[in-house]
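Showing subunit A:
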Amino acid sequence: MKRLLVFLIVALFGIFSTQSFAKDQILIGFTTSLTGKLNAESKAQLQGIQLWVNNVNKNGGIYVKSMGKKLPVALKYYDDESNKERVQQLYVRLINNDHVDFLISPYSSDLTATAAIIAQQYGKIMISTGAAADDIFAKGFSVVYQMYTPASRYLTGALDMLKKYDPKAKKVAIIYEQSEFAKAVCDAAKDYAQKHGFNVVMFEAYTPNTTDFSAFLNKMASLKPDALIGGGHFADGETLAKQVYEQKMSLKLISLIVAPAVPKFKEIGEAALYVTAPSQWEPEATYSPENAKKLKLAYYGPSVKWFADAYRNTYKQEPGYHAAGGFASALVLQKAIEETGTLDSNKIKQALDRMNIMTFYGQIKFAQGKYHGLQIGHEMVYLQWVKQNGQISKEVVWPLAAANTKLVFPYNIKFKK
Partner candidate 1 sequence: MILKGTNLKLSFGGLVAVNNVSFEIEEKTIFGIIGPNGAGKTTLFNIISGVYKPQEGKLFFKDKDITNFPTYKRARLGIARTHQIVKPLSELTVIENVMVGACFGKKNYNLKQAQKVALDVINFVGLSTKMFTQAGQLNVAFKKRLELARALANEPEILLLDEVLAGLNPKEVDSMLNVILKIKQNGITIIMIEHLMHAIMKASDYIMVLDSGEKIAQGSPQEISNNQRVIEAYLGDPKLAMQLVGAK
Partner candidate 2 sequence: MQKGYTLFWLLPALIALVIYPIVTNNVMLRETVFLILLSITLSISLNIILGFTGYVSFGHIVYYGIGAYFAFYLMYAYKVSLIVSIVLGGLVSAAIAFVLGQAVLSLRGAIFAIATIGVNEAVKSLINNISILGGAMGLYFDFSIYDNYGGALKAIWLSYYLMGTLTILSVIAAYYIKKSKFGLGLFSIREDQDASAVLGIKTKLYKSLAYATSAFFPAIAGGIFAFKAGNIEPSGAFNLVKSIEMIVMVMLGGYGSVAGSALGALFYEKIKSILLVMPYVKDLHLAVSGLILLIIVQFAPSGIVGFLTKYFKNLRKVLE
């Protein structure tokens, strides 16, 4: 029996051992959903971050003043399978086993909310991208910073659009995924709609992974709304748009979060046509140093055109906002490191707290106080899928000041052809 005990202890010693190494790189850790339902968005976000790494290392790395040299950057990431429990285990691992210097969040508000807890528990700075929920930032986190325009300002523009194009359209149906982010968006949209004289005839959630929307659509058809807004993530949003099209729903406006803003959305063909979506960023955006000067902000990092071209050249794909968000999240860290000249968490935190800059991705400024870390600088744009010369493409249609083409209205015009 004693022998067994000794054996057990020895075995434990053998199995777990840690090693240390000299500081010769800046290590940034995160998890990404290489598999699972969040795969499409995660991949774009990851590519955005990787583009940043390649760009920084091409120039020899980031100059860290306290060390007197340029340090290359490296990424350490794991597949979180779009699974919350996995996210928590892996972030503990990133912090304690891989000894990463900084964290970037996983994709999606749900995964970010759980990762944020671990980051906060161990006091590691985490830049959250791909997470727009507001209430993550009402939990008293002091080391988590948001890149996305928060959910509460996500779909309100769609209602403004509807009012502008058809002041008589009052009936709105809201169908959203049961997820942190979609619920936050749609709760805020519902409040906004009711405050502005709309009649919310349907307000329902569907479980994540829903594939059959016929029951929703059937019910919706009988309520005859003018507009459908809502959605959740890519897979469900794409399906919803497809089934709306198959059932020839007579709607004036559809605005769904996430899915239509992903370039892959056009694969559903005709069903994609005239669907609108809010977007964090589009390659057509007009952020520039001149623009920044007008707002009395410093411009930092590459231009919109550089990013869009570099992304296209590297990945042979159109950049979407997930990719831009990924790149920008790392860019923010780079700015803070260069500014403070250290890798010290406390100093970096102070730099982030006072940051207010313009980048290719737009303005970036984080809230202080009760909602510490919430993004308050960045603004949304709206895009619509249209057909030009037989090609389906997306154009920025809202706000009018930023639009490069006019909204096609109403949505159901396509059934009448």
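Keep in mind how these were chosen: all candidates are chains of the complex that A comes from, given by their letters.
As a convention for this text, contacts are C-beta pairs under 8 Å (C-beta built on N, C-alpha and C of every residue); 3 or more make two chains touch, one makes a residue touch a chain; residues count from 1.
None of these values were measured; they are calculated from a predicted model.
Candidate 2 is the partner touching subunit A in this complex, chosen from 1 or 2.
On subunit A, the positions that touch candidate 2 within their shared complex are 1, 4-5, 8-9, 12, 16, 18, 84-85, 88-89, 92-93, 96-97, 110, 113-114, 117, 120-122, 135-136, 138-141, 178-180, 183, 205, 207-208.
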